[in-house]
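Only one protein chain is missing from this complex, and each of the others stays in its spot.
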Amino acid sequence: MTPLDFIPVLITFAIIGGFAYFALAVTHILGPKKYSPIKQDTYECGVDYVGDSRQRFSVKFYLVAVLFVMFDLEVVFMYPWAVNFKELGMGGFIAMTIFLVILTAGLLYEWKKGALEWE
Amino acid sequence: MFDVATMQISRLLPEMILIGVALAAILVDVMLPKGKSTRGVQWTVIIGLIVVLASTFFNRENTGPAFGGMVVIDGFTMFFRLVLTFITLLIVTVSETYLGSLNIRIAEYYLLLVFSLFGMLLMAMAQDLLIVFLGIETMSVCLYALVGMSRHKHASNEGAIKYFLLGSFTTAFFVYGIALMFGVVGSTNIVDIMVYLSGVSGNVPMLAWASAGLILVAFAFKAALVPFHWWSPDAYEGAPTTVTAFMSTAPKAAAFAAFLRVFYVAFGDMSETWTTVLWVIAAITMTFGNLLALRQDSVKRMLAFSSITHAGYLAVALLTFDQMGAAAILFYLMIYALMNIGAFLVAIAVNRNENDEKGYAFEDYRGLVFRKPAMALAMLVFMLALAGIPPTAGFFGKYYIFSAAVKSGFVGLAVIGVLNSAVSVYYYLRLIVFMFLKDRDEASETPGFNLSGEMVPIVIFCVILVLLIGFFPDALLAVATRSVTVLL
Partner (left out) sequence: MEHAAEQVHHAADTVAAAAAHAPDLHYAIWLLLFPLIGLVVNGLINRNWPEKLTGWFGSLMIIGSFSVAVSLFMQLLKLDPHHRAVNVTFFNWLNIGGLHLDFAFLIDPLSVVMILVVTGISSLIHIYSIGYMHGDARFRVFFTYLNLFVFFMLILVLGNNYPIMFIGWEGVGLASYLLIGFWWEDMSKAEAGMKAFVVNRIGDFGVLIAMFLMFSHLGTLTFSEVFPAAAQHYAHDLNNAVIVGIGLMLLLGAAGKSAQFPLYVWLPDAMAGPTPVSALIHAATMVTAGVYMIARSSMFYVLAPNAAWVVALIGGFTALFAATIGLRQFDIKKVLAYSTVSQLGYMVMACGVFAFGAGVFHLMTHAFFKALLFLGSGAVIHTMHGGLHHVNDHHTDPQDIRNMGGLRKKIPVTFWTFLLATLAIAGIPGFSGFFSKDEILAYAFMFFKGEGGLTILPYVLGLVAAGLTAFYMFRLVYLTFYGKYKGPEGSEEGLHESPAVMTVPLMILAILAVIGGWVGLPPVLGENLNKMHHWLEPVFAPSFEAVHYHPEHLSMGTEWVLITIAVLTALFGIGLAWMFYIKQGREAKPDSEQTGFAKVLWKKYYLDEIYNAGVIQPLIKTCKFFWHGVDEKVVDGGMVHGSARTVRWGGSVLRTLQTGVVGNYAVLLVIGVVAILLAVYVR
């Protein structure tokens, strides 16, 4: 591979970056600018904020987030398998079974350890 | 297109069993009532690891690449499989009572050990930089948690955090190195890299050099070579002592396994430059570790710093880029594991109170020979072995390393190494002085010993092996020499 082969990648980068800046610049230039206290608010039409964002919050959120990501990815893994189920055949089935067994053991573990209980 | 048969999964039987062991241990843990004891998990893991060892042994003829060349099972892999599993088995066996004294008796300890073992096995068999990366990360994440296992001690938390931050920092270098190599070669496979580099021999592109340099940094970090060792004293000291014993042996061995495979096979054609770089690293590592260990009053810290020095000796053998040097590394890793684990176990047994900041003091060893002669004798053997005094195995370990260095023409480095090992005698000997040549001090004596029934056979086992290998180093060295033939 020569550096020249990477030129398409560079072009992609340029297009992505260019579009982002283009969109920002256009709204900046075209959009009307009328300031008021409500407009300056962080969430103009949401819940009123309390304190600043650099506050500590319970570690339980992380746990839930991490568990969510894990099982989320599991599904990502299963979609392509399901689509190619026939082509992958028995080998694919066994592989996925092993994967699910491991995953189930994990689920069992976190359940029994009480990771799913909020209090 | 998806054919299990072509993957040669059977070659990875021990690793599969290992994962099975981990799952079984998890299930045992959740099925047993929530209580104080984790014996059930411990026994599951012990039996499982023995099965892994046995399957490695009976499956030893089944060699060759697997997973399309991502990993390779050869003599080298076999050697590390046995050594790493063996070390983990020793540590698992002695942990239960000790964990109890720390109030951290939780099953995750064993699980993390098993998973980190899996990562290390990946490192040993990897034939692709990405697999090396996977292995390093699997191992490291477990180690971060293991270091911070004593949640109630600041030192433990501190060591874990430092190790974690610097470890992730270094990971970035490693990934960057892999990326650059892919950019140059178009593949991350070690064999492909070797073929490419020998094809352009003498005209290696700059990017490949930079990439190899970054990968070197990552390995040096995991092996705790100066100046990438900064995390190790704190992590070693903060971690529960069984974890320290584990970390100073097994991950180091795994790091050197990957180091050897990547640098001897993939970057073998660039060896001249790496020799120079490693020369400097080895020299300062040996010296730096020694100078720090000299001033320690805690046995645990002393052993921690001296383990940096020992990594320096290993680096000396590494830079020879020949068979004798590589064999010397394997040989030394094995015996270093035995003597270091043995020494840490005695240290655990003598230590009065795990939660005492002043634990592991040299003072506690005063007149040990009169109170626990067998324990003092065992420690004597380990100290002499670590200091490299014949006829213990430690002597031959150093002997082979330095004679490999001289044979390859690195007389200067061998001189630095031997001088350093002469200096190291001082602090190992200090402990012997306390044990044998000082009166016991009844007033400040420890009331009892932390020696648990499971530790005794392991310590005896280590003593016997250290002496036996000292008298008959032949067999182990022959195995080590045969194991490294695939690298050169």
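Every chain is named by a letter (A and B) in the order it is written, and numbering of its residues begins at 1.
The rule we apply is simple: a contact is a pair of C-beta atoms (placed from the backbone, for glycine too) under 8 Å apart; a residue touches a chain by one contact, two chains touch by 3 or more.
Just so you know, these numbers come straight off a predicted model, no measurement behind them.
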Using the touch definition from the header, name the shown chains in contact with the chain that isn't displayed. B
Hidden-chain contact residue, picked from the options B:Tyr98, B:Phe228, B:Tyr313 or B:Tyr336: B:Phe228
Touching the absent chain when the full complex is considered, from B:Ile47, B:Ala422, B:Ile464 or B:Leu488: B:Ala422
Per the whole complex, from B:Ile131, B:Val147 or B:Leu214 the residue touching the absent chain is B:Leu214
When the complex is taken as a whole, what residues of subunit B touch the one chain not shown? 151, 154-155, 157-158, 161-162, 165-166, 169-170, 173, 206, 209-210, 212-214, 216-217, 220-221, 227-228, 230-231, 233-234, 273, 276-277, 280, 288, 291-292, 294-295, 323-324, 327, 384, 389-391, 395, 399-400, 402-403, 405-407, 411, 414-415, 418-419, 421-422, 425-426, 429-430, 433, 436-439, 472-474, 477-478, 481
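Everything below uses one rule, namely that only the chains that are shown with their structure count from here on.
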Inside the complex, what are the residues of subunit A that reach subunit B? 1, 87-89, 91-92, 94-95, 101-102, 105-106, 108-109, 112-113
Parts of subunit B lying in touch with subunit A, wherever the complex brings them together: 1-4, 19, 23, 26-27, 29-30, 183, 186
